[in-house]
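For reference, the structure discussed in these notes is given below.
All protein chains but one are shown in place.
Up next is subunit A:
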Amino acid sequence: MEIVYVYQKSRREFGRPTTQFIDRPAELLDEFAPDPSIKDTQYELRNPTHLDVQAIPEMSEHDVNTESFSYASVGMLHAEGGWPKDIDWAEKDQTARFRKKVEKDEEYIREVKALADVVEHHIKQNNAIDIYEEYFTGEHADHSSEAPSAKTLSVFKDPNPVKRTVSSLSFHPDGGRKIAVAFSLLQFQDERADSASNQSYIWAVDNPNQPELEINPQSKLVCLEYNSKDAFLLAGGCYNGLISYWDTRRGSEPVESSLIEKSHRDPVYSIVWLQGKTAYECASTSTDGQVLWWDIRKLGEPTESLELISGDVTMGGVSLEYSAAGGPTKFMVGTEQGTILMCNRKGKSAQDKIGTVYSGHHGPTYALQRNPFFPKYFLSIGDWRHMLWSEELRTPIMTSAYHSAYLLSACWSPTRPAVFFSSKMDGTLDIWDLFYKVNEPTLTLQVDDDGLQAVRVQEGGVILATGSVDGSVYLMELCNSLAVQQPQEKQSMQQMLDREFKKEKNLEARAKELAKKAAKESEAQRDPTALQPTDEALKAVEQEFYDTIAEYEQKELEANRKD
């Protein structure tokens, strides 16, 4: 049985106003009055309660960091070949017997003959046509239209739990396949100093997982430098002032170290190998105000020393520049006081050795380098600016604007005369291409969140390494337009440097002239009587004036008479 209810309404009734509702007064149906008697028995007072009500959606943050795995490649090489198990491959007569047996094999003779024909064909082919011949030699691709770019290839991290600052980087001089990284804590009396390791490392650039060699200095290394002539040797300067050298063939321990009483008294901030008759000489500088020369074959005491005194102030050296192109005995020291000292090792006295003093920076001159193409000109960084100098002028020929962050390191590109790199405290790396523009960097890269303490370029000019304060070394690859010299670049860079040099020289001459004039004026003002005419002088001038007039009148009279 189906329950059906049919509701029927005619179409015309739809939507009609209803007539069934009417107004009527309010009517009380029932009433419950409060009953005080129940209040005490059935109700209980509740303790005051705090209730928080949050109107916005609640959120929380979670971090998940997957465990990082380091990989190592392991290989195995069987050089001896798969000999049958009853033959000892090291036994000459057994192997010879085996070979003889093979050589008698018919199959062997047939196969070798067939193979020989094929190989011979290819040898002849190789000798007939050089299929690898390079056409159009001498043509150069123009990379100038490419947008400048750089990419990070790999990151080398300080393997120790306490992450130390990358204080210096040095590429292996033979192709740059290895990089030596010095780790130290540069903060004075850093609280982590005791717990941190002293080790520095050498990495192969293609294996960031595992350092190739650990270097164990007596104290943390502040600088570490490959010897360009003998690539097995490295010289390093320690935080406690010692100089040590390593031979990578002899392992992690220093071959020899200097004696503490004959060394620097402050951290060794910079060390350079000298280009002399031998490959064993180096020079170092430190904030104790000394430059010391060493022969690593006898590190007992320095071969020479120089106190960095200018005027009566002792300067602390923080950077050292030496290049054979600039002169074999010349070197420059960047000081904590912001000045740059041009020194000559061959000077007779200490005064003689320190030549020109270039001042310009407000803070320590952390980096100093001659342009590899124009050794007369050099780059320095300090405070928030970089400056370009000429050896012959005491004022910089080009000065940058103040950057937002402090500059920590800089170096020139070895392949392009107009390109240099500078690293800053805010973790950015600036790439400057002076050929393109001088007022701002061509490319700025945010490499790390921490400051970048060191920057170095491989000799090919393509691979760049920069090390941060928190112990990471970034290996970066630059695009071709930043690494390959552009046509006309060298000439135009030369022109620009010469032009700026002339301009600055003229300005200096003008400034000198003005200074001379001002000095004269001020001298005159200081002695007011010098300009105050005396009575006799006045009379003499007056007399002279009347004499001239009288003479003139006389002449006029004579002329009139003649007419």
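Simple rule for what comes next: a residue touches a chain if its C-beta (ideal position, glycine included) is under 8 Å from a C-beta of that chain, and two chains touch if they have at least 3 such contacts; residues count from 1.
We take it that contacts and distances are computed from a predicted model.
Chemist: Quick one: find the hidden chain's UniProt protein name among "Aquaporin PIP2-3", "Glutaredoxin domain-containing protein", "SKP1-like protein" or "Dynein light chain roadblock".
Modeler: Missing chain, per its UniProt entry: "Dynein light chain roadblock".
Chemist: In the complete assembly, which of A:E103, A:E440, A:E521 or A:E553 touches the absent chain?
Modeler: A:E103
Chemist: For the chain left out of this view, which of A:A55, A:V118, A:A401 or A:A559 touches it?
Modeler: Checking each option in A:A55, A:V118, A:A401 or A:A559, the one touching the absent chain turns out to be A:V118.
Chemist: Taking the entire complex into account, which one of A:P48, A:G81, A:P161 or A:G311 touches the absent chain?
Modeler: Answering carefully, the residue with contact to the hidden chain is A:G81.
Chemist: Have a look at A:T19, A:T66 or A:N127 and name the one touching the chain we're not showing.
Modeler: A:N127
Chemist: Provide the residue numbers of subunit A that touch the chain removed from this figure.
Modeler: 77-83, 98-99, 102-104, 107-109, 111-116, 118-120, 122-124, 126-127, 129-130, 132-133
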